[in-house]
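Here is the structure we will look at.
Note that this complex is displayed minus one protein chain, with the remaining chains in position.
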Amino acid sequence: MKAIMKWIYHLASPKHFYRIAGKLIPWFGWIAAILLIAGSIDGLFIAPVDYQQGDSYRIIFIHVPAAWMSMFIYMVMATSGAIALIWKIKLADVIASSSAPIGAAFTFLALVTGSIWGKPMWGAWWVWDARLTSELILLFLYLGYMALESAIEDPRSAARACAILAIVGVVNIPIIHYSVEWWNTLHQGATVTKLDKPSIHISMLIPLMLMAFGFKLYYVAAVLSRARNKVLITEQNSSWVKEVVALESGAKNV
Amino acid sequence: MFEMLQMGKYGAYVWSSYGLALIVMGYVVIKPVMDKKTILKDLMMKYHRESHQHIESHQLKKEQENL
Partner (left out) sequence: MYKVFLSLLKRDLRLAFRHKSEILNPLFFFVIVVTLFPLGISPDKQILAEIGPGIIWVAALLASMLSLESLFRSDFDDGTLELMLLSEYPLSIMVLAKIVVHWLITGFPIIIFSPLLGTVMFLNDDAIITLMITLLLGTPILSLIGAIGMALVVALKRGGMLLSLLVLPLYIPVLIFSSNAVGSSMAGLSISGQLYFLAAFMVFCLTLAPIATSAALRISLE
């Protein structure tokens, strides 16, 4: 156990993280790109037309994975916030704060694509559908997180305050979700066709899964590259950053 | 081919969704790359300044000693 912890601390040291993340980013990035391109081609052209919704259902290959990611990233933020609070691993704070804008972007994407999908389906750009309402509240949670982070000047206490907020938020998300679902079924009845269907055909499931995995890997690549930048700034007075800066900007000038 | 791109009557909705996803996700990955460039430049200048200050203060000391 001790050896494992030691190994984790070693990996989580900013210097090692910077080096390893630099090696991992292209892998994750390229595999994500391949998955996303394959998923898009499959979703746009190969998957059969839905007999009810026509071609408009092809939006769900963006909308549903984006909605999944928006929830997943908030969980990551809360988990890494808790790790940072308990084990004092600075890197976990960096991951949490680097995740927030990406999560907000996915939430925004899920909201807008849901609304675009809703226009031909419901005849209106916005309907107080359970999923869209939950996404909207989730966007508020992300915006609150980012507002708190930018309001506190000292980055260390900002990170810790944000960790608390994320944990409180993640505890509340299921409750909010449940209450919105309940409120929705009460007011809308069964007339609303849900974005995700209870049973989905395999030919539609494949592009959905391709996109979902593509989004996950994309997120890893994006969060690592943001985290690398943050590490450079917070560690700017250490000698290894000086070496890195000399090396990388030198390489660019040549 | 053109009919395929039209997606029945839903072409505008589908393509705008995918286009928006491309723009948002593209921005999210390009932003840190751009940031990195400015960070490297800023840090380069900072280190440069610091080393200069170091030399200058060193020279100043020497001059004072000579006086």
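By letter and in written order, the chains are A and B; residue numbering begins at 1 in each of them.
Methods note: contacts are C-beta pairs under 8 Å (C-beta built on N, C-alpha and C of every residue); 3 or more make two chains touch, one makes a residue touch a chain.
Computed from a predicted model, the values in this text were never measured in an experiment.
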Contact list for the unshown chain, restricted to visible chains: A
From A:Met75, A:Val127, A:Ile167 or A:Ala246, residue that would touch the chain that is not displayed: A:Ile167
Contacting the left-out chain in the complete assembly, out of A:Ile176, A:Met209, A:Ile233 or A:Ala246: A:Ile176
Absent-chain contact - pick from A:Ile137, A:Met209, A:Ile233 or A:Ala246: A:Ile137
Absent-chain interface as seen on subunit A, which is shown: 85, 137, 140-141, 143-144, 147-148, 151-152, 157, 160-161, 164-165, 167-169, 171-172, 175-176, 178-180, 182-183, 186
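Just so we're on the same page, only the chains that are shown with their structure count from here on.
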Of subunit A, residues touching subunit B in the complex: 29, 40, 44-45, 49, 54-56, 58-59, 62-63, 66, 101-102, 105, 108-109, 112-113, 116-117, 119-120, 218, 221-222, 225-226, 228-229, 232-233, 236, 241-242, 245-246, 248-249, 252
Subunit B - residues contacting subunit A, complex: 4, 7-11, 13-14, 16-18, 20-21, 24-25, 27-29, 32-33, 35-36, 39-41, 43-44, 46-47
